[in-house]
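With one protein chain held back, the other chains of the complex are shown just where they sit.
Which chain is which? They are A, B and C, in the order written, and residues in each are numbered from 1.
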Amino acid sequence: MDANPIVLDDAAGDVVVVVVEGEHDIYTAPTLRERLDEALGRGGGVVVDLTAATFVDSSILGALLDARRRAQEQARGFVVSVGAEVEPGVQRILDITGLVPVLPVIDGREAAISAARDGVSGSPG
Amino acid sequence: MDANPIVLDDAAGDVVVVVVEGEHDIYTAPTLRERLDEALGRGGGVVVDLTAATFVDSSILGALLDARRRAQEQARGFVVSVGAEVEPGVQRILDITGLVPVLPVIDGREAAISAARDGVSGSPG
Amino acid sequence: MTERPEVRLTMAALPEGVGVVRQALAGMADALAFDQGVLADMKMAVTEACTNVVVHAYADDGSDGTADTLEVDLLADELGLTVVVRDRGSGIKPRAARSTPALGLGLPLIAALSDAFEVRGSSGGGTEVRMTFHYMRDADPVESNPIGETGWVPPDRPT
Partner (left out) sequence: MTERPEVRLTMAALPEGVGVVRQALAGMADALAFDQGVLADMKMAVTEACTNVVVHAYADDGSDGTADTLEVDLLADELGLTVVVRDRGSGIKPRAARSTPALGLGLPLIAALSDAFEVRGSSGGGTEVRMTFHYMRDADPVESNPIGETGWVPPDRPT
């Protein structure tokens, strides 16, 4: 009964989705890093779905940026997806850090999966 | 912009309704006592509507029992009403103190107004 | 169980503080994914204990300018959450020494709503009320501590 789960979803086949729900900070950042390692280990594209996340802090952004860098090094797709209604505890930090084009952040899990499949992994690196 | 208002509603004419919303405890108990004094001062029956209350403690029950005693002394109706779905923070204290028949507590504001109009003010005093 | 509190809340023993404790508790229980029924009981019991500090612990309602404090500790273990409400006040006096008539419902409610409770003198003088709330309950604690048995009788109840 984890109120803030982070699970891998393999349904899309060649793109693995890391589904992040609830509040995440320095306490759960190590778990996210593990899941991201696992996802990168699968060899395909990676999507991190924040649709059901209610709060993420800079430790979480740090974990995402590290994973993105590794995906880029391996020329793999890496995309973050959000829902149509983004929680203030997620939207605000993405907005003010200017990370939307960088990560990149895309609306909708399906669109993110397609982009990751195409090898998208953010603005010019 | 009081998150926990207590207001008088005179719409029923001869019965005045004290509408209690939100959380109430020792901090707002003096306000409730004032409003109850005002309601008793009108000369008719009194209903205390807890439908929109989310929490009441023993200080609030104390204020209600005092008002009820005064209503009884003046042979006036005094009834507490709750909604169909009662918040645990209200239901629980009414249940375990055995005050439902005492106050008395009645489902629905309209039924409570009728009862207060008929001079109901709880189990034999 | 270690005695070091997970969290300590310290504030002035004032009426507005009681809601602050209740809300902070609710927020933290939210993080613990606490059962909603147990949380409701905990909020009620802790409110009563804090109210006693505000109403009874300090003689002169802070008019002497000293810091009348209300301290709330949270201690978590495998079984549940223990909440300790502590003051540095006068301590619980024998009944005869009390002046104001009151409902006398606070301690009975605390007993009824908690899975375990204890009232004792606090080391700093004053009173300490410890209440434990289990994450999981086999039975409603009210069953084993019905309010009637603590001596509390509703007014005008046909007896």
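The definition used in the following text is that a residue touches a chain if its C-beta (ideal position, glycine included) is under 8 Å from a C-beta of that chain, and two chains touch if they have at least 3 such contacts.
It should be emphasised that the depicted structure is a prediction, and the values quoted were computed from it without experimental measurement.
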Residue of A:A12, A:A39, A:V82 or A:V102 in touch with the missing chain, whole complex considered: A:V102
Contact partner of the left-out chain, one of A:P5, A:G62 or A:G83: A:G62
In chain A, positions touching the absent partner: 23, 25-27, 55, 57-59, 61-62, 65, 69, 88-89, 92-93, 96-99, 102, 122-125
Chain C residues touching the omitted chain (full complex): 4-12, 17, 19-20, 22-28, 30-31, 67
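What we mean here is this: only the chains that are shown with their structure count from here on.
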Distance between chain centroids, defined by C-alpha means - chain A, chain B (Å): 52
Chain centre separation (chain B, chain C; CA means) in Å: 25
Centre-of-Cα separation between chain C and chain A, whole angstrom: 44
